[in-house]
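I am attaching a structure below and will ask some questions about it afterwards.
The complex appears here without one of its protein chains, the remainder shown in place.
Letters A and B name the chains as they come in the text, with residue numbers starting at 1 for each one.
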Amino acid sequence: MFTIEDLTRVMRECAGEDDGVSLDGDIATVPFDDLGYDSLALLETASRIEREYGVPLPDGVLADVRTPADFVRLVNEQSAVAA
Amino acid sequence: MTLTRRVAITGIGVVAPGGIGTRAFWDRILAGRTATRRVTFFDPAPFRSQVAAECDFDPAEHGLTPQQIRRMDRAAQFAVVCTRESLADAGLTATDLVPERTAVTIGSAVGCTIKLEAEYLVLSDGGRQWTVDHRYAVPHLYDYYVPSSLAAEVAWEVGAEGPVSLVSDGCTAGIDALGYARELILDGSADVVVAGATEAPIAPITVACFDAIRATTNNNDDPEHALRPYDRSRNGFVLGEGAAVLILEELGHARRRGAKVYAEIAGFATRANAYHMTGLKADGRELAEAVRVALDQSRLAPERIGWVSSHGTATKQNDKHETAALKRSLGAHAYATPVSSIKSMIGHSLGAIGAIETAACALAIDTGAIPPTANLHDQDPELDLDYVPLSARERRVDVALNIGSGFGGFQSAMVLARPEAVAA
Partner (left out) sequence: MNTAVVTGIGVTAPTGLGTDAYWAATTAGSTAIRPVDRFDAGSYPARLAGVITDFDERALLPGRLIPQTDRITQFALVATQWALTDAGLDPSAHSDFDLGVVTAASAGGFEYGQRELQKLYTEGPQAVSAYMSFSWFYAVNTGQLSIRHGLRGPAAAVVTDGAGGLDALGHARRQIRQGTPAVLSGGMESAMCPMGLVSQLPGGELSTVDDPARAYRPFADDATGYVPGEGGAILLVEDAAAARRRGAPRIHGEIAGYASTFDARPGSGREPGLARAAALALDDADVLPDDVDVVFADAAGTLAGDQVEAQVLAKLFGPRGVPVTAPKTGTGRLNSGAGALDVVTALLAIRDGVIPPTVNVERVGRRYEIDLVLGEARRTPVRTALVLARGKGGFNAAVVVRAAT
């Protein structure tokens, strides 16, 4: 199971983390915009997850990802499909 | 700036996919024939986007010597070959130029990528060594490390001793280098400027980073029709290469020697969108402002524009962005003005394309023809301008507008006009 903690670890590593925003709290439903992560940050994160976890995240699936909860759900869905 | 000085284009040289030389280039794009194909410069299989607009270019065939070929990155080779063509086209030789009054401005977004990557591969032994092995360093490595060498090669070719520079404004470098050249003439710094842009970025590192942001199309099964501006099915650009060099002269200087004048550069402006390094806002506000200012300088009203050479990279965001910008700046006239993207045929050569498109604008004015947007079969209903689908039009063009956007937020606009059409 891919978790929020997994996601925030990857995001921190590849897209950094601002002082004013903590990824440690309950951020599951906070929009990425509000967390300061743009489309490139999400693309970069997706790319890292693909390689590290072997979960394919093809073009277009990120289109409806707005929050960390969306992203985590997407990864677990894609993981099940690939299995 | 003195109002009495004006800027004329008196010579053109082009190296483009599908057509080396101005005539071949112009004929090809008027025929609507695309030059996008599966990448041949390296094995594209590991990459997401496997198509490119490559030039079939043999430097020896175009008169470069063995030492020049060894020394120069491909982008420099393009620039020198274009310089020779443009100078001859203008009826000039280097000895006709006054060195101190001759300037050079060359645009390039990514410089000597091919040479840098190739040298890195050797020095690092395939990426294995972070501490690269200096014993394998080639003599002209510095030329690739700092790409002002591209401008220097052109300057050596023509013996220029005025201001020489490389303009590196991302994907608007081609327009901006010409805009800056215009400023040098207007403020009296130069009488002739050899100005243009060059790019030879088709290398693994470039393909990989555009893959990473999904900017390039992965329409790999249909390379010839992969770049589809304004089409509902569009999904990104095709990486291209090429160059264009134009001879810019003060108009009086050109007329006194009986030079042919293709067109005048009547206006130029550049702004930044300050929004995102690679993203565009849907409202096109800053590009619209650049267009407004360029038109203002030219003292030509929007309805005089006979053709807009668009940025037309076929990304979802770009085509929306520039359509909005055109409506914002041209008002109702946006709907009555043909707008086409020659990138649909020759790909997106990053820093070079703006100069190639400006050359196309000059040729449109000179020959009375408007190139089409290729591959446009199913126009996106959200985009409702006249994008000149598939077929060129024979039409007298007095005024042409070239627009472009670039990574980093650059937004540029250039107005070209028949000199008689410009208010005195």
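The criterion applied here is as follows: contacts are C-beta pairs under 8 Å (C-beta built on N, C-alpha and C of every residue); 3 or more make two chains touch, one makes a residue touch a chain.
Note that the structure is a prediction, hence the values are computed from the model and not measured.
Of the candidate positions B:V51, B:L64, B:I247 or B:A269, contact with the unshown chain belongs to B:A269. The residue from B:E286, B:E322 or B:E357 that touches the chain not shown here is B:E286.
Only one of the listed residues, B:L30, B:V167 or B:L401, touches the absent chain: B:V167.
Within the entire complex, the positions of chain A that touch the omitted partner chain are 13-19, 36-37, 40-41, 43-44, 47, 50-51. Although one chain is not displayed, chain B still touches it through residues 1, 46-48, 99-100, 104, 109-111, 117, 120-121, 123-124, 126-128, 130-132, 134, 137-149, 151-152, 155-156, 159-170, 173, 176, 180, 183, 187, 204-205, 207-213, 215, 269-278, 286, 289, 406-410.
As a convention for this text, only the chains that are shown with their structure count from here on.
Chain centres here are Cα averages; for chain A and chain B they lie 37 Å apart.
Touching chain A in their complex are the following residues of chain B: 212-214, 218, 276-279. Of all residues in chain A, only 38-40, 43-44, 47, 59 touch chain B in the complex they form.
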